[in-house]
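A single protein chain has been omitted; all remaining protein chains appear in their positions.
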Amino acid sequence: MKQSTTSNVDVKGALVKKGAFHGFLTSSPIALLPLFLFLLVFFLWPIGALTGNAFKSNEGAFTFSNVTMLFQDPYRMAFKNSITLGLLSGLVGAIPGLAIAMAIEKQGNQTLKKFIASISGVLANTGGVPLAFMFLAAFGPAGLVISALKSVGLDLYGLGFTLFSFTGLIIVYAYFQIPIMVIVITPALTSLRKEWKDSAANLGASKFQYWQKVGLPILMPSFIACYLLLFASAFSAFATARALTVGNIALVPLQIGALVDGNVTINQANLGYALAFGMIIISLVAMIPYIWIQNRTARWQVR
Amino acid sequence: MRAQRLVVAATSAAILVSGLVVLTAPAQAAVNYCTVQNLQQAGGMDALVKAAKAEKELNIITVPRDWANYGEAIDLFTNAFGIKINDDNPEGSSAYEIQTIKTAPASKQPDVVDIGVSVLPDALGIGRKALFAPYKVATWNDIPAEWKDSNGLWYGDYYGLMAISYDASLPKAPTSIKALLTDPAFKGAFALSGDPTSSQQALMGLFAIAAANGGSATNIMPGIEALKAAKAAGNFVSVIGNSANYAAGAYKATITWDFNGPGAIATSAAAGKPLKFVIPSDVALQGTPYLQAINTKAPHCAAARLWEEFLYSQNIGKGSKDITAADKKLSGSKLFKLIMGGQNIWVAGAAHPITEAAMIKKKTIVDAPEGFAVPKTAKRIAPSPDQQTEQKAIVVTEWPKL
Partner (left out) sequence: MASAMKKNFAANLVLIVTGIFIFFPLYAATEFSLRNGAEHTHGFAAYRWIFAQSGFIENLGITLRVTSLAVVLNLLIMVPTVTWLHLSGQRYKRLVEILTILPLIFPVVALATGAQLAMPDFMQNSVYELSFFYVVIAMPYTYRALDIGLSGHPLSTITNAARNLGASWLKTLSSVVIPTIRPSILAALFLMVALSLGEFTLAQLLHWSTFPVWVTNVSQQNVIGATALAIGSLFFAWILLFGFSFLGSKNSTTVQEEE
């Protein structure tokens, strides 16, 4: 559909009366000024101040030493762990999330759709102490499910299963990662128009061929974009990791917490800010493909 | 008629006398409570209480209610003097306290802090102005010399011993740290009270474990090795040993300060999972005292100083629930003498107040709660601040490899 042009001429060609509201329709980016100013003052300015501190020593002099420390253990280990956690947790959230979204599309039941949408919206926001507690109450050493299984002879903890490990963390993260995936990929699934499936079938394509040539190529960019979102979410999750571990798994958010707010290593807040700076860089790097993909796929989505 | 004249005479006499009193009394409004360094300079307890009441509020920071019975201290102070206490981030750390003083706006500054020894160097600011205002409480001389600053910038308040807290429903009671980590009966039971790279209490717990396994205040590695072995054996659960996780059944025993005992026992009972405390029979780790200080940027200077006087008072007196309306109308000094002193409130919380020795001599100390006696077999260990700094560098690198 042709978008309206930015001239002062309406469709019939007659000059439109100018007024205050018409000024609103100006095509110059000055209309974005309120938003820009708001973001500048309440977002970019604080973040800038913080980044400055990442490069300051305790006495206030400019230094790279905080940033170079990031490449040594235990901080290097923490970055490695956090990135791995992000990548794995992203997968564990993305694939089941896609499967569920597809399953719901298949079902077609509108009320079920709304039900899943609303519970996904709520669960996507769970985390931290409440989420950790929920899992401990169900799958912890004295949890309901574990005790029930024990009573029928299956001792999961005895067999080596534990919630307090890297794997356990991924399992718990899935609780909010999967709903995020469901919420974000559903519009992309909806945009896979039924007409395309029917046309492909009419032209003789099998179901597999449809998915191979049409469905997946269209879906893949959105899938990757959503995956990157899940990566960022798992990478920077803090409260849940703290509630479930005791520092034995080095993770960047936990270390920032320890440096900026801890009781033991003091006077290293600037190192904490440098860690935060490192996190921001990595998240930005993860976001670039996301933005590029969104650019490419926008035209296929129902807009 | 005569009665009327008497009343008039009496009233005029009263006015005359009070006018004389006002004229001759020291100019109270001129006292700047932010620079007052002791009770005499404040003009006495009556004046201090009056000024504190006028300020109406007190900002404290990172004080959990169930820590060393602080909840009772807060309630008693508020009930008696009508001063509202604002507690910023009760579960926060000492570093958070210093960070807040450095970065928070004027209205959010804490009036007083209760910090661990490890953040003191940062607060005293080698090369820049210290963050604290000097003040010496009335019982200053009872504080041991090594735990107070000669200028009154900071002063120790209480210390604790490491105790084992455990689920009352365990088949047998863990009486020693070594047993807790190695006995198969305690499989899946033990958790550390926190992350030793960021929690002072957890770091001290690690020291205790080290001492129980051949280590010392200068050698914490045996503690880490012992935990590694305990993890392999299944006794160690790598989760934070707090009350929420305990209620969820994630662990059954931990080592924590004895002064956390009464509060934790109450919280667990309310959650339906009774908790017991015992000092281990193999190690009695004595922590360095926590320290009190008044912030130079305190927004409520008189209330801050009254709070310190209250915390260091050795009175035996009324608790928060026993204050009557009549008591509140008493003059400041009388009311102060009536209420239980902070040092004794801490005793009731199973903490060891800093003026303990003097209180025992003067016989102004209440009885400690039952169950926190130190076994004779326990090896005493008390890591100094320097030793703590040394060993925690090792912990920071070794702990993530557990």
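By letter and in written order, the chains are A and B; residue numbering begins at 1 in each of them.
Everything that follows uses one rule, which is that contacts are C-beta pairs under 8 Å (C-beta built on N, C-alpha and C of every residue); 3 or more make two chains touch, one makes a residue touch a chain.
Being a predicted model, the structure only gives us computed values, none of them experimental.
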Ask   = Of B:Pro64, B:Pro144 or B:Gly371, which residue touches the hidden chain?
value = B:Pro64
Which of A:Pro74, A:Gly90 or A:Gly143 contacts the chain that the document leaves out = A:Gly143
Query = Residues of subunit B in contact with the chain that isn't shown?
reply = 64-66, 86-91, 100, 103-108, 243-244, 247-248, 263, 266-267, 269-272
Task = Considering the whole complex rather than only what is displayed, give the residues of subunit A touching the chain that is not shown.
result = 1, 3-4, 6, 10-12, 16, 19, 21-22, 24-27, 29, 31-32, 34-36, 38-39, 42-43, 45-50, 53, 96, 99-100, 102-104, 106-107, 114-115, 117-119, 121-123, 125-126, 129-131, 133-135, 137-139, 143-145, 174-175, 178, 187, 207, 229, 232, 236, 238, 253, 256-257, 260, 273, 276, 279-280, 283-284, 287, 290-291, 294-295, 302-303
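Here, only the chains that are shown with their structure count from here on.
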Ask   = If you average the CA atoms of subunit A and of subunit B, how many Å lie between those two points?
value = 41
Task = Mind listing the subunit A positions that touch subunit B in their complex?
result = 59, 73-74, 77-78, 129, 132-133, 136-137, 140-143, 157, 163-165, 242-250, 254, 257-258, 260-267, 269
Message = Looking at the complex, which residues from subunit B come into contact with subunit A?
response = 92-96, 98-99, 116, 118-119, 121-122, 127, 188, 191-192, 194-203, 237-241, 244-245, 248-251, 392, 395-397, 399-400, 402
